[in-house]
Every structure is written in C-alpha cells, then in structure tokens.
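Here the complex is missing one protein chain, while the rest keep their positions.
On to chain A.
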Amino acid sequence: MAMAMARWRQRLLSSACSSSSSSAAAPQALLRLASSALSRQSSSRGFAAAPDDTTPFVVDIPVPYAGHRCDPPEQRVETSAKELVDFFKVMYVMRRMEIAADSLYKAKFIRGFCHLYDGQEAVCVGMEAALTKEDAIITAYRDHCTHIGRGGTVLEVMAELMGRKSGCSLGKGGSMHMYNKEGNFYGGNGIVGAQTALGAGLAFAQKYNKQNAVSLALYGDGAANQGQLFEAMNISALWDLPVIFVCENNHYGMGTAEWRSAKSPEYYKRGDYVPGLKIDGMDVLAVKQGVRFAKEHALTKGPIVLEMDTYRYHGHSMSDPGSTYRTREEISGVRQERDPIERVRKLLLAKEIVTVADLKNLEKQAKAEVDEAVNQAKEGGQPETHELFTHVHVKGLKQLAYGPDRKEVIVPLP
C-alpha cells in the first residue's frame, strides 16, 4: 500500500513535463533569431509587435497522449505568439481571481462553499482555444474560471460570489451556480455527476437541431464513479450524440485520493466502448490539441472521453485546508514542476516573444483588473427583497406570495 502510494505521488510530480524549452531545435533556432530581432526593435517602444503576431509555429508536446480505442493526435501543436500571450493573460487573470476569492472568503465577503480552480487553469483555457461559442460547456461546482472562459467578466464572478445583484445569476446562485446563456455555458451544478446527464441533453439538442457543434460535460475524478455518468455515456454512444466527456482529474475527490476511491483510476478508459484520450492537463497547448481532436471525433464518430491530468493547489473548497490528505511538499512540488502559467511563461521567454519586463506588466495589469473588479463588486448592492420570489417560475404562472402573517400580499409573482 505504501509502495503504491509512493509510486502514485511520484507520478503526480513527474517532471516529464517541465522542460518546455527542450523542444525541437532547428525550427526554433530560426524563430529565435527572427523574434529577437523584433523584440530588440519593440523593446524601446514597450510592448508592441511580437505579442500580436499570429504567424503560426509548431511546439512539441512533451507528455505523450494515451489513447483508448483511438489513435492519439500528434505530439505537436500549432500556435502563435498572440495565442500564447493571450493564454498567459487569461490564465493569470484567472489565477489572480481565485486568489482574490481566497482572501475575500477569509474576510467573510464570500460565504458558504467556494471551490477554487487555481492550478487547473490550463484545462479551461486550452479548451476554449479549440472551441467556438456555438459549442456548449457544462461543468460542476468548480466553475469560476470556466465562466470567464465562456465570456463572463471577473466583475460578474466576484459579485456573484459576494451575493450582489450585479452577479451573473443576480446573486441568487452563488459560487456553484454560474451560468452564461450567450456563451452557451450551462453552469455551475452543485450535485456531483448530475451535470453529465444534462450534458448528454445538450448534445441531444445539438443533434436534434442539426447544429455542427459539440457539448462538453466536465466532471471530476470523484464524479467518475457516479452511475449516472455511465448511463449518460451509454445513451450518448447509443445515439451518437456529439458530446465530449471531460474528466478533470485532479487526483483527489475532496479528501479521498483517486487510488482510494477508484478501482481503475484510468478514467479515460472507463468509457469502455467509448474511446478515450489522456491529456496532460497542466499544458495548455496539449489541452488545445486534445480538445480539437476530440471535437472532430465527436462530430464524426460519436462521444469520446478526455482525461485531463491536472492538479488543484487549494483544498477541495475553502473549508478544506487541503493539507490533511496530502503533503505540502507535494503541492509545492507540483507548483514548481508543472504549473501551467509558469510553463507558458518559460515558452514565451524561450521564444523571445516577450521580455521579463513585458510579463511583469501583464501581471500588473491582470492584478489591477482583478482588484478593480473586486472593488466594484464590493460596492454592488444586495438583491432587493422582492427578488426572493422572482424567477421561481417563468412569467405566466399566476401565484401570489404572502407575507409571514399570510394575510397581506407582498408581491404578485410575475
């Protein structure tokens, strides 16, 4: 048992993914010359030419994909300077946002349950790079960053966390219930595993309406043992629904490590007849490539399961210190070896797309953006009392709500 645990810990910290700079030599060298010329020019003007450059170049993906009943995609992905800088920006904003949520929770501005996503940013950012807004995403309760990825603003998220009416769900949902209809983001679900059936429903609607889009149903390694997931996989495979089941495997189902809860922790294989792909979830480019492959598969051949090998730095939620079931060395080890933002930073610097000073600027901007959003959200008002009764039913249902003495009508429900 101890041996198995030790091996498992070792796998978590595996540094096979740390060396982003040791990718293929020749095309890079050329690029380095070209971009360094550019950056010498642009450094005097500050932050200009290179980050907007959309010329594609290829990057190797160090950690190999593992396929189940399918041939994994290539270990190389096309990207561009602009895309990498955007990745950095967005992931950094998400990171700052989650850290801000942490301090707000400790200062009692945020109450109840607060599940933070820091460490896992590469998953939602990489996904968005391979999808369009026509595709639908549904996830569980660790949804703050997914909401941002789908087009939500930091202000909306912060206000919702603090229960203000400027929140994305008007303050009535909270941390676990963030939705964005225009962005085709279906939440935000509190009960573990229930969202996978909804995800099958989203894909059913896409097939019914003959849309050329896919639905992604995200769930965690804890939810991977839910029966309804297998029911959803069965009906998706049976009717060829364009759904991608994404298991965000952060190796802990709250306090229970995966080797203690799953007989087979190879979640990408759990679909059995549904093909699967295991992806290094801390590498945003690997995620992008994997999701693009999966989207093609879902549109042509049927559902597919993706397992994102990722990690969360915080505990399960803010009430969980996160250190009773894992060591601090493990957490800091993963942060050192596999942090998604650091990896992109190293790549950006190695390819000389930006300088260290540029990155510092970006970080400052991100911090400012998040701080601004937090301040604005704090100023936001609480929802009015009558909002208690709105949106229970859609307009048209005649019902009156009474005050506590049951005599005075306080509001007619819309």
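Operating definition for what follows: a residue touches a chain if its C-beta (ideal position, glycine included) is under 8 Å from a C-beta of that chain, and two chains touch if they have at least 3 such contacts; residues count from 1.
One rule holds in what follows: contacts and distances are computed from a predicted model.
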Omitted chain, identified by the protein name its UniProt record gives, among "Proteasome subunit alpha type", "pyruvate dehydrogenase (acetyl-transferring)", "GDP-L-fucose synthase" or "Sorting nexin 7": "pyruvate dehydrogenase (acetyl-transferring)"
Options A:Val77, A:Met94, A:Ile110 or A:Ala200, residue touching the unrepresented chain: A:Ala200
Options A:Pro73, A:Gly119, A:Gly188 or A:Gly281, residue touching the unrepresented chain: A:Gly188
Contacting the left-out chain in the complete assembly, out of A:Leu13, A:Ile99 or A:Ile235: A:Ile235
Contact partner of the left-out chain, one of A:Tyr65, A:Phe87, A:Tyr179 or A:Phe293: A:Tyr179
Chain not shown, touching residues in chain A: 136, 138, 167-174, 177, 179-181, 186-191, 194, 196-202, 204-209, 227-228, 231-232, 234-235, 238-239, 390-400, 406-407, 409, 412
